[in-house]
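As you look at this complex, bear in mind that one protein chain is not there, while each of the others sits in place.
And now, subunit A:
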Amino acid sequence: MPDRGDPGPGDGALGRPAEPTDAQDTSGGPGRVLVALYAVFALAAGARAAVQIALDFAEAPLAYVLSAVASVVYLVAAIGFARGGRAGRRAAVVACSVELVGVLTVGVLSLADPAAFPDATVWSGFGQGYGFIPLALPVLGLLWLRHRSATLDEGQGPAPG
């Protein structure tokens, strides 16, 4: 960590000048925004699924199970981004890919066959109930992972073993 000396005049209120993003793993910089979003979505989808499965599972079992699956995928992505490293990035790549396939598949199905989805999930209509963030998240996540992997691998030299 850099020194935490007194902020210069006018620096304290709006925050001290930021450090550059470069020397970080997937959890730093824009990655932290992704972790925050993924954590919120894991909680939102998870809590929603828990309530629905507990109270009226029979009403729309497919939709509720999907919400539960989505929340697990979000959680894996959040943890993957937060932990970073090779394993973390790999977990995040898998989670983001599953998520992208999920949101596209469920998006198409929910429009083509609304009867199968009497109650909405996070992925219904490509996530329109959640401002299309569920559609944007995996794309941003994969772009960020690609960007990070490229810069990190460059700096690491040949992989051991």
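Throughout what follows, a residue touches a chain if its C-beta (ideal position, glycine included) is under 8 Å from a C-beta of that chain, and two chains touch if they have at least 3 such contacts; residues count from 1.
By definition in this document, contacts and distances are computed from a predicted model.
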UniProt lists the protein of the undisplayed chain, choosing from "Cytochrome bo(3) ubiquinol oxidase subunit 4", "Aminomethyltransferase", "Fe-S-containing hydro-lyase" or "Integral membrane protein", as "Integral membrane protein"
Residue touching the undisplayed chain, where the options are A:16, A:90 or A:147 | A:16
Where the unshown chain meets subunit A, residue by residue | 1-2, 7, 11-21, 24, 28-30, 32-33, 36-37, 40, 43, 47-48, 51, 55
